[in-house]
Every structure is written in C-alpha cells, then in structure tokens.
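Every protein chain of the complex appears in place save one, which is left out.
Moving on to subunit A:
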Amino acid sequence: MAALYSRSRLKLLLRSALHLSNRTLTGSGGKFDYDLLVIGGGSGGLACSKEAAQLGQKVAVLDYVEPSVRGTKWGLGGTCVNVGCIPKKLMHQAALLGSAVKDAQKYGWQIPQPVSHDWATLAESVQNYVKSLNWGHRVQLQDRKVKYMNMKGSLVDDHTVRCLSSRGKEMTVTARNILIATGGRPKYPTHVPGALEFGISSDDLFWLKETPGKTLVVGASYVGLECAGFLTGIGLEATVMVRSIALRGFDQQMSRLVTDYMQGYGTRFCWDCVPKKVEKLPSGLLQVTWTDSRTGQDHQDTFNSVLWAVGRAPETGTLNLQQVGVELDGDTRKVMVADDERTSVPNIYAIGDIAQGRPELTPTAIHAGKLLARRLAGLSSQLMDYSNVPTTVFTPLEYGCVGLSEEEAERRYGKDKIEVYHAFYKPLEFTVAERDSSQCYIKVVCERDGDQKVVGLHFTGLNAGEVTQGFALSLRCGLSYAQLRDSVGIHPTCAEELTKIYITKRSGLDATVTGC
C-alpha cells in the first residue's frame, strides 16, 4: 500500500482529517442521520453494521440487487448467501450423496437400480433455504436496530448518499462514516457473440427452476470447477473449457490433482480452448464454437446451457465513487484501500470483494467488517490480518489449504531453503467402496532450517474444509514440522495423516502411506 496517494491527495487527506476531528467532537444525532451508513448487505456489510449497532452506533444498511443479465434477483445477504457459498455447498453435498449411493452398494446396501436425480426437488429446497436466510438476516438487522433499506445507493459527497428504490422513490441520507461493501458480479465475455444472449452465470445457476442439462462451463476458477463438479455429481453431462490453467493462484500441483480427479469422476475438460461464438439452434440447443489454441483448429458441440465462469467484476459502476474522490485501481476498478480499510476519502471505507487486494472470501469480509466497526466505535485499534487465510475448494475431491503454495514458497525463500513433506494416503472410506484414491494427497511446505516452521499446508480428500480449519489455527500459532510430527493422531481419520508425514520431496522416495 505504499505511495497510495499523490501530493494533492495528501493535502486533501490532511484537511479532511482536521475536519473529521471537528466533526467527531460534535457527536452524532444532530449532525448526521447515521453514525455509519453501509452500502451493500452482503457478508462484509452485514457483519460490520451489526457489530457497529451492538457497540451503540446508529447504523443503516442499503442493499439492492441489480438483476442479472437473465433477470435473476435475490434478497438480503449478498453473494455468499444467495448465489455463492451456501447454495454451492448444498449442491456439492447433493453430488456427494450421489457418490454415496454408489458406495453404499459396496457397503452392503441393496438399492433397486437405477437411482436418478431430480433438479427441481434440489433447486426448490435450496432456494427455500436461501430465502429463509434472507428472512433471518432481516430479522437480525431489526433485532440489532439496524435500519435496512432495499434501495440502491450512490455517493453525493463524502457524507451524503442518494438512495433509489426500484419504484423510483428517492431520498438522501447523511452519515459520519460510510462503508462500501457492494461486492462483485460475474463477468461476461462480451467479445464472444451470443455470450450475453444465450449464456448464464453463477448468478442464475442456483435459481434455475429447470435442470441446466448438458452444460458447458467456461472458466477453470474454483467457481467453474465447483459448478462443473456438482453438475457431474448429480448425473448431468458437464464440460469445463480452460483457456490455460485451472485454479490460477492456487498451488498448481494441487490444482492438477483436483482436475485429474474430476476427469476420472466424469467431468470433461477442453484444455487450451477459447470460445469463439454461441448460437441458438431451432431445437433450442446452444451451439458453441471454440478454438483449440494449440492447433488453431475450431470445434463445435451443442449444449443445453453455457455457464460463464470467467471472473468477477467489482460493483462500482453506479456508486459515483470517483466524483466524490474515492480512487479506484487502474486495472481491476476495485476501490483502493489502506491497511485500515480506509479509502482515499478519510471517512469512507471499503471491505470485501469490492476492495483492492483483498481475498474474495466471506470470512475475511466478515472479520474485517467486525474489526472496522470496533475501530470506528473507538474501542480498538486492531487491524485485519490478511495473511495465512485458509480456504477450501469444494470440488468433487475437496482441496483445503492455508499459507503459501509450493511455488510461492520457492519464490520467497529459494528452493534450497524449503523442505516439502508429502504423502499420498488412502481414506478408509475408499477401501470397501473400491474407490481410486490416487489424488488423495497431503503436502506441508516448511522452512528448511531450524524448527522447520510450516509456511504452507495443502490437503485433498474428503471433508477438506473440516480438516483444514484446525491446522489454520496451528499455523497462526507458529506451527513447526516438529510440532506436527509430535502430535498424536486421531484414529481412524484422514486428518491424522497430517501428523504422520515424513517423506520429503527432496528424498525422491515413494510417498505412498503403507499403514501403521
């Protein structure tokens, strides 16, 4: 965050800082409508507003969902609740149950064939659950005395926000502090003819009333892989089109294990391919033409649905940010923030997906929001620590990780200065079920010298999220390889394999676990 502001900005900052201290002396109530106005009722916005209200601040939240290109809308709660984490995990769970049915037969369960899956039943249940969460959030805001307005916000000046309802009703509110937490939305590849007219995004997938059928997922981010994964798991034909690599930003060895598993699972992959155009046939099917960048050849196939998972863009377009002086990053168009989440305007803050350089994750937005609320109330000076944030990719074979990838560790420390311990293990659940465990793998990246401090931990397998959380805590406490090895395992679990690793990559030895 060095050299964030130009000279003139610094002058503005100084002036505003003086101005700010004058304003705080007068207190709230008389001067402004609210102590804090939050634009965006998602993970970050709601967490901050509820915490601030609990600490005695007068708070209002504006939440408004611009319908997707296809017209999909949803209620309070943001991406995570409506079109992200929650519905994704439930659909992933449905897919896991599909595998469980197959396994169950090996475990002695005699199931009259065939077992089929009905999208409408799943979708309705998931949508109803999400709606109950929307309602729950509204009740929570009410209980905490946070004013909620289903209106679209835009900045008038550094303390004034214009609110617009879907029916055209307009009002203005003032606040001492403003938090921008409007998140992001899926990008469309507008240069591809037919992309907008015929494709859908993750905004639409979870709200479909009818099955998406045979689906082409364009994009190999975790969004693309997770969606293709659960579609395959519930019995649909799914293909992933990858421009270059999968799970960019993640450890690439782990990424390959994830996609290798998916290929064995039944998801098809088009590597090194880019879509050229999408057309609708008289039958209603979508015909996609794409180019294989290795050969330069064009190919075609038909699908029921095309899902664009080519990245997300920040929701800054209609906020009127730049006119008020809130600076955006030149490339990403996200809001530039300092370590304390402050934007270039001293009383305006930004957290969550909208903020430049932040992980696009719910828990970091929530955590940052709560800490910000405490700082704004003058109760704390603690800043958000964005390092060693654990995460899990909920693909058919789940991948949990915390800390550095092996590549990043090599870059930072040098290959000679790190030691990588690893193991290919076999979950007990896979044995009787006769499932292939070739991609079930653990990798712990450590500093080579001294205590061998752990700098990165990676796990593919079942329940990766549940396994990784505790290790994330251990990493935060300064975990070393010696401490990991000294720990007693819980038996029989997959997690215990992390306490038993001892083969290094450097040794070149076979890293397959062979029993106690």
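The definition used in the following text is that contacts are C-beta pairs under 8 Å (C-beta built on N, C-alpha and C of every residue); 3 or more make two chains touch, one makes a residue touch a chain; residues count from 1.
Keep this in mind: contacts and distances are computed from a predicted model.
For the chain that is left out, the UniProt protein name among "Glutathione reductase, mitochondrial", "NAD(P)H-quinone oxidoreductase subunit 1, chloroplastic", "SUMO-activating enzyme subunit 1" or "Auxin-responsive protein" is "Glutathione reductase, mitochondrial".
When you scan A:Val59, A:Leu76, A:Leu122 or A:Val455 for touch with the missing chain, the hit is A:Leu122.
Here the missing chain is touched by one residue of A:Val59, A:Ile86, A:Val258 or A:Val326, and it is A:Ile86.
Touching the omitted chain from subunit A are residues 80, 85-86, 89-90, 93-94, 97-98, 100-101, 103-104, 106-112, 114-122, 125-126, 128-129, 234, 361-364, 366-367, 385, 388-392, 400, 428-429, 431-432, 462-463, 465-474, 476-479, 483-484, 486-490, 492-496, 498-499, 514-516.
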